[in-house]
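Omission of a single protein chain aside, the complex is shown with its protein chains in their original locations.
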Amino acid sequence: MLSGVFSFVSAGLLVHLDAVDVAFTEAAVGAGISTVLMLSTLALTARHESLNRRPRAIPLIVVFLTGLTLVYGTLDMPRFGDPNAPIHSHVSPKYVNDTAAEIGMPNIVTAVLASYRGFDTFGEVTVIFAAGIGVLLLLAGTIRNAINGNISAMEHHLVLRVVTKVLIGPILLFALYVQFHGDYGPGGGFQAGVIFATAFIIYALVFGLETARRALPGRVVRILLATGVLIYGGTGLISFVTDHNFLDYSVLGATAVAGQHLGILLVEFGVGMTVSAVMVSTFYAFAGQNPPISDEDW
Amino acid sequence: MFTATALALLAAMALALVRLYAGPSLYDRVLAANSFGTKTVLLIGVMGFLTGRPDFLDISLLYALLNFIGTIAVLKFFRYRTLGDNVEGEGKP
Amino acid sequence: MTALLLDAVSWVLLMAGCVLVLIGALGLVRMPDFYCRLHPAGITDTLGADLILLGLMVQAGFSLITIKLLLIGAFMFFTSPTSTHAIANAALVAGLKPERAKVPALPEDKGDNQ
Partner (left out) sequence: MNLDDVFGLFNYWMVIVLMMTGFYIVVSRGNLVKKIVGLNIFQTSVFLLYISMGKVRGGTAPILTGKPEIYSDPLPHVLILTAIVVGVATTALGLALVVRIKNAYNSIEEDEIQKADDATEFGGELPQGAK
């Protein structure tokens, strides 16, 4: 249940493997969102698994055989850390060597993400957008709207309330830092979006969902959700209508490098907006459900 | 020097994992997970120095900020049985 | 000379932090019940963490890295005791009793339990 620890371990491992950007994402996602999502689903379903009467032997054998086959397959794989592995010989050297001249920003990952492989990322953002819409479609009908009576969301936890109040500001500030510092250090729209959403989630956890909804209404979040994708696509369209390829940012600025900078900034902003809106609206949808739990489930 | 620190932190993390696995009550587990998180923050910081690129402290900083959200979510869930608002009278603590 | 001194200071701080963190982790495993475990997990961790961060700060010199380390230390200084407090509070409300509070001294305890 405490899958958070899993995330801590993987983030440490990723730092060791030099993937700081990925570790950053894993940290942002694993520390808050995934735990919260799992817990809110558990709150809406049963906590205990009913006794499993299936045979255990067959899955075990299947898994074991598949594993052995895969191990056999690895024998031909390139060795760990081998600089001559096929994966390093195709497009990656171009990215590593040309980023400084063509994009002019130190973080190669951001450059590849937003510029060289902008199409890929556009697709990913659309997938996130679609998933967010799907969650809203599935759950929006059963969201409980107003609450009569007192909200008893941790009212009496004075220490928690004060510390949360102190922390939310820095978290939001840090999200902005990550958003706009992504060109130079690890970070970018994906991470910033998740961190931004986490700030609202912690606010909702401690001060009550209703209070959070008053600060950031669900309607606004849904508008942001679509606006982010529009910003991304719109940035691509600008270059499209000026006789360039879709998502070719060189036309946006006076020089090609300046254009790339501006384009990446805009695109990352769109990504951050969509990601944070999806996360917040997903949380609203899950947490706003009527808990159908009867006592015998517990 | 940094290697020794990293090794000590790893040992401490292993011990926290032992408690996480054994912990008789839920709260023991939450406590162990929380302390595991603290040690991860330190380990990532030390590892930055170890590899000579200490400008990646952002990850540590992020964990330092977000570490307690998971803890609070778990505690709230097991106390109120929901992560949303609970109306007075249902889901007694 | 100064570099050597700084190295020595940061070495001492790091090692002290390590020892505290290790003691804390050991206590987390060895302590007999939940409320006892709060102490190693909460108190030693906070001090140990801050000592290690201080050691790293001395090592980093005066730069952006120091500021980041300072921020990490400040946030941990707030959040770590808060989480411990929240966990303890939740456990108390949930009705988890200190195991040995009312138990008379067990023979192997040599009378040192509260």
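Letters are used for the chains, namely A, B and C, taken in the order the chains are written, and counting of residues starts over at 1 for each.
Here is the rule we use: contacts are C-beta pairs under 8 Å (C-beta built on N, C-alpha and C of every residue); 3 or more make two chains touch, one makes a residue touch a chain.
Everything quoted here is computed from the prediction, not taken from an experiment.
Asker: Give the labels of the shown chains that the missing chain contacts, considering the complete complex.
Answerer: Contacts of the omitted chain with visible chains: A, B.
Asker: Which of A:31, A:160, A:247 or A:275 touches the chain that is not shown?
Answerer: Considering the complete complex, A:275 is the one touching the chain left out.
Asker: Could you tell which one of A:91, A:173 or A:215 touches the chain left off the display?
Answerer: Looking across A:91, A:173 or A:215, the contact with the absent chain belongs to A:91.
Asker: Identify the residues of chain B touching the omitted chain, counting contacts across the whole complex.
Answerer: Residues 51-53, 56 of chain B touch the chain that is not shown.
Asker: Where does chain A touch the missing chain, residue by residue?
Answerer: 3, 6, 10, 13-14, 17-22, 25-26, 29, 33-34, 37-38, 41-42, 44-46, 49-50, 52-54, 56, 59-60, 62-64, 66-67, 70-71, 74-75, 77-83, 85, 87-88, 91-92, 95-96, 99-100, 106-109, 112-113, 117, 120-121, 124, 127-128, 131-132, 134-135, 138-139, 142, 184-186, 188, 190, 193-194, 275, 278-279, 282, 285-286, 289, 292
Operating definition for what follows: only the chains that are shown with their structure count from here on.
Asker: Decide which interface, A-C or B-C, involves more C-beta pairs in contact, and give its chain pair.
Answerer: Top pair by contacting C-beta pairs is B-C.
Asker: Return the distance between the CA-based centres of chain A and chain B, expressed in whole Å.
Answerer: Distance between chain centres: 20 Å.
Asker: At what distance in angstrom does the C-alpha mean of chain C lie from that of chain B?
Answerer: About 13 Å, centre to centre.
Asker: Could you work out how far the Cα centre of chain A sits from that of chain C, in whole Å?
Answerer: It comes to 31 Å between the two C-alpha centres.
Asker: Two or more other chains touching the same residue: where does that happen in chain A?
Answerer: Expected reply: 160, 167, 170.
Asker: Spell out, as numbers or ranges, the residues of chain B touching 2 or more other chains.
Answerer: 30, 55, 58, 61, 65, 67, 72
Asker: Flag every residue of chain C that touches chain A in the complex, lowest number first.
Answerer: 71, 75, 78-79, 82, 85-86, 89
Asker: Which positions of chain A touch chain C when the two form their complex?
Answerer: Listed in rising order, the residues of chain A that touch chain C are 157, 159-160, 163, 166-167, 170.
Asker: Would you tell me which residues of chain B are touching chain C in their complex?
Answerer: Against chain C, chain B makes touches at 1-2, 4-5, 8-9, 11-13, 15-16, 18-19, 22, 25, 27-28, 30-32, 34-35, 38-39, 41-42, 45-46, 49, 54-55, 57-58, 60-61, 64-65, 67-68, 71-72, 75, 78-79, 93.
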